[in-house]
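Down below is the structure, laid out as structure tokens.
Every protein chain but one is kept in place in this view of the complex.
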Amino acid sequence: MKKIPAAILGATGSVGQRFVQLLDQHPLFEVVCLTGSDRTIGTRYGDTCRWLLADPMPEWAKNIKVVATDPAQVDELVIFSALPADIALTVEADFAVKGSMVFSNASAYRMAADVPILIPEVNADHAKLVDIQRKDRGWKGGIVTNSNCTSTGITVAFKALLDAFGIEKAFVVSMQALSGAGYPGVPSMDILDNVIPYIGGEEHKVEIEPLKMLGAFDGKKIVDASFVISAHTNRVAVTDGHMVCASVALKNKASVEDAIQVIRSYQGPEISQNLPSSPVPVMLYRTENDRPQPRMDRMTGKGMTTVVGRLREDPLFDLKMVINSHNTIRGAAGGSVYNAEVLHKMGYLS
Amino acid sequence: MKKIPAAILGATGSVGQRFVQLLDQHPLFEVVCLTGSDRTIGTRYGDTCRWLLADPMPEWAKNIKVVATDPAQVDELVIFSALPADIALTVEADFAVKGSMVFSNASAYRMAADVPILIPEVNADHAKLVDIQRKDRGWKGGIVTNSNCTSTGITVAFKALLDAFGIEKAFVVSMQALSGAGYPGVPSMDILDNVIPYIGGEEHKVEIEPLKMLGAFDGKKIVDASFVISAHTNRVAVTDGHMVCASVALKNKASVEDAIQVIRSYQGPEISQNLPSSPVPVMLYRTENDRPQPRMDRMTGKGMTTVVGRLREDPLFDLKMVINSHNTIRGAAGGSVYNAEVLHKMGYLS
Amino acid sequence: MKKIPAAILGATGSVGQRFVQLLDQHPLFEVVCLTGSDRTIGTRYGDTCRWLLADPMPEWAKNIKVVATDPAQVDELVIFSALPADIALTVEADFAVKGSMVFSNASAYRMAADVPILIPEVNADHAKLVDIQRKDRGWKGGIVTNSNCTSTGITVAFKALLDAFGIEKAFVVSMQALSGAGYPGVPSMDILDNVIPYIGGEEHKVEIEPLKMLGAFDGKKIVDASFVISAHTNRVAVTDGHMVCASVALKNKASVEDAIQVIRSYQGPEISQNLPSSPVPVMLYRTENDRPQPRMDRMTGKGMTTVVGRLREDPLFDLKMVINSHNTIRGAAGGSVYNAEVLHKMGYLS
Partner (left out) sequence: MKKIPAAILGATGSVGQRFVQLLDQHPLFEVVCLTGSDRTIGTRYGDTCRWLLADPMPEWAKNIKVVATDPAQVDELVIFSALPADIALTVEADFAVKGSMVFSNASAYRMAADVPILIPEVNADHAKLVDIQRKDRGWKGGIVTNSNCTSTGITVAFKALLDAFGIEKAFVVSMQALSGAGYPGVPSMDILDNVIPYIGGEEHKVEIEPLKMLGAFDGKKIVDASFVISAHTNRVAVTDGHMVCASVALKNKASVEDAIQVIRSYQGPEISQNLPSSPVPVMLYRTENDRPQPRMDRMTGKGMTTVVGRLREDPLFDLKMVINSHNTIRGAAGGSVYNAEVLHKMGYLS
């Protein structure tokens, strides 16, 4: 089978590099184009990119000449976008107009009514919003976004509980990894021996994005899930892996044992399964009393699995738990690659 | 004025050392006795104690011979106890029987109905439980405990809100410093590039101790405050300073501005003021959007001030905020020294 | 081919766990016996061992019943020893007497004249000391030690330079990872925001072990390499990966370019090549001006490769360089597994 040619927008940044790494030897997609900022245009990726990952840069990437993030110069069918939100806002739509399918890590289009925030094991059917995009906007391609990195683990865990018991409200407090802020990102003087109880814009995203992702697609639009989330977000001295402490009030009461069973047995819709990036398992429930932990659990399921632990009773709501998810794999580049695999399976990439 | 002779129980541990440091040149108390474990008995404190603080060990302490933690051998009027909870349970009562006033950092007696958990700027009047102890137990002395280190900052901040608006319920999530686990405490391999979402017994303490401290003393007993707290507790890679994210539902609605004003203007009862260890100010409200932070704010008011920030609306409850408190000063040794100062002013130490 | 049954002594500690991990699905050896301290005897390994690695414990290991470290009860041919030095001193010889080949991570026998400290890509021929052991001590088996973790990377890099140019003297300063101290090891309060310029016994080992390993085996004994090493050793806040700054005075002057070429082209003796644990490449020379770094380079060659960088002129000696080596893989368990593979190839395990 011939692979589908793909481009990575913003390939020199930290999320762009994760795309390069995760698409190395991908069975469906072949990266043939890398874009970068003005400074990098015309240079070899191997010369221009300050590689931040411990795994070495793939050989094929080194020789690619970086081009401008310009729809007139980039015409691959599949576009992975690691652009900043402000640039994404103008450029991604231009690609969609021309016929590319854009799989975006940017927040620019997440809350647009006809753009899905896709987590395949949660809401693969939201991908059909692409049909609405094409119909209403006249796009030949489309835009599919992935979730905010902190929202990802929360949404996967909540999906299982929502389906089984209903959710009335939820309180979430994150302890987020440094890689979530990109590179150079957080100055070391700010975080060594410290915690920063603020991440710009993050609490708002965590309070609204999961409700859209957990909402129902009625064939025309998403009807958001109807509970309220309260979020506090913090930065801690961890390289990768976002942790969340969550307390959840359920519609129908459930025992701790039942909830654990629901977490363990949750399966995404069939179309989300058996793809190259499908998390195996979708969720892992750890029974130790001090897990999950970011350094120990972030690479579970090649960084795609949501790890849950410490499910216990909550004196105010019903259940307390801890959720861990790899923020730059599951919550960023890996999530978008998975989204592209699902849309391929659905027939949107032909 | 002649200083009151004092002993420190468990003086070689990390909290014991803080007592030594904070009582150096104290205007009221003079440490004349240090107790330690079997291994250390008979040795000079300066030789036997692996000093963990950056400030040097006071000269007077170096030459004190460590004695056993034995009420038969220690007869100072004022006892500062840094004992582990299990030993404290038997020994502290023996001291109280004999006539010593024990200011304890241990949890052993905190939940005893006739023992106060004292935070002078919150509940100085609870000190009168010592009269009940003496009457009911026949003790000549008494026991006054300080609060769990995580509960301390929460309780001070909640006191101001409770007085002004009433509290219906509260969610709290802690990010706690390493020094809270003593020494050697948390292995470095467990916490570097990591978060541990579990501290044994801590969540239970944080859910119940503040309610006792915020309760009313009716002359005979404490009537606990009647709201519910839900707590998650985490260990992070910070040396000193416990951070708490809190969401609070109020009885009487209040604007963010009013709540900030209440935090800023809160004063403890008069008897808690103008003592050597009184926090100045009681609370500091920081207006930056990313404060408090443990490394930047823990030493506010010589480590005795509770620092609050990020007061904002909560979509589920009423208010969100962040609270920081120095865990081994305000939340441990410094708290007990302050308690002793208050009981001295009340006349219990004569 | 039938695999050779193997036992791991001290299997519950941090190096013991690395042995379990690295021997999972090993093509030559099959672990059938795990020993532990009194507390763990008779329990299932999966129940008793506090697993410290992010990769999950292999399934086969979970069900093995831990037995005492007693030669009367353990009779596998191949023994991997992660024992403390004092216990190793008595027990390892007992195993050798009985006929087992002991591959030891302990320092107990390293400096015995007839025991090799083996780094196969450096001194595979030293393995023949086992013949001397059998002849002089009457052992049916033998003892082969691996190198101190800090000495390992130094010795590999120095071997290439010694062969090509001769070495007259060397200065080395280490910055060592926390995992080198075992578990619980270094208290977090001692190392966060800190450096500890002392590791008990380490400087002496680093000054003498490489000279033995770089020595020549004359058929009867090792003639140590005849240069002098001066070592400073430090502990830093890194999980895995020991870094060394080295300055080397050469016998025959060499340009920086020649030295880099020598590092890059160094190959171990043929018998050390193409084994399951052979480092590929033996050494990697990084050309960036700020590499190697422990977090980025420790897993090179599955943690078995020595990574060198910053080769440049030294105003006092001839060359400065930086060397990085994974301390618990190349410098501990992985080294001993590699040693066993070499002795198998030499015919000592039949």
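Every chain is named by a letter (A, B and C) in the order it is written, and numbering of its residues begins at 1.
The rule is simple: a contact is a pair of C-beta atoms (placed from the backbone, for glycine too) under 8 Å apart; a residue touches a chain by one contact, two chains touch by 3 or more.
Given the structure is predicted, the values throughout are model-derived calculations rather than measurements.
Shown as candidates are C:T12, C:S81, C:N123 or C:T239; the residue that touches the absent chain is C:T239.
Residue in contact with the omitted chain (choice from B:E76, B:D190, B:D297 or B:D314): B:D297. One of C:P210, C:P294 or C:G331 touches the chain omitted from the figure, and that residue is C:P294.
Considering the full assembly, C:M175 is the residue among C:M175, C:I260 or C:V337 that touches the omitted chain. Against the chain not displayed here, subunit B makes contact via residues 54, 192-193, 239, 295-299. Touching the omitted chain from subunit C are residues 169, 171, 173, 175, 192-198, 207, 228-230, 232, 234, 236-239, 243, 245, 247, 289-296, 309-310, 314-317, 320, 322. Within subunit A, the residues in touch with the undisplayed chain are 14, 52, 178-179, 183-193, 237-239.
By our rule, only the chains that are shown with their structure count from here on.
At the far end from subunit C, in terms of centres built from Cα atoms, lies B.
Subunit A and subunit C have centres, each the mean of its CA atoms, that are 40 Å apart.
Residues of subunit A in contact with two or more other chains: 192-193, 239, 295-296.
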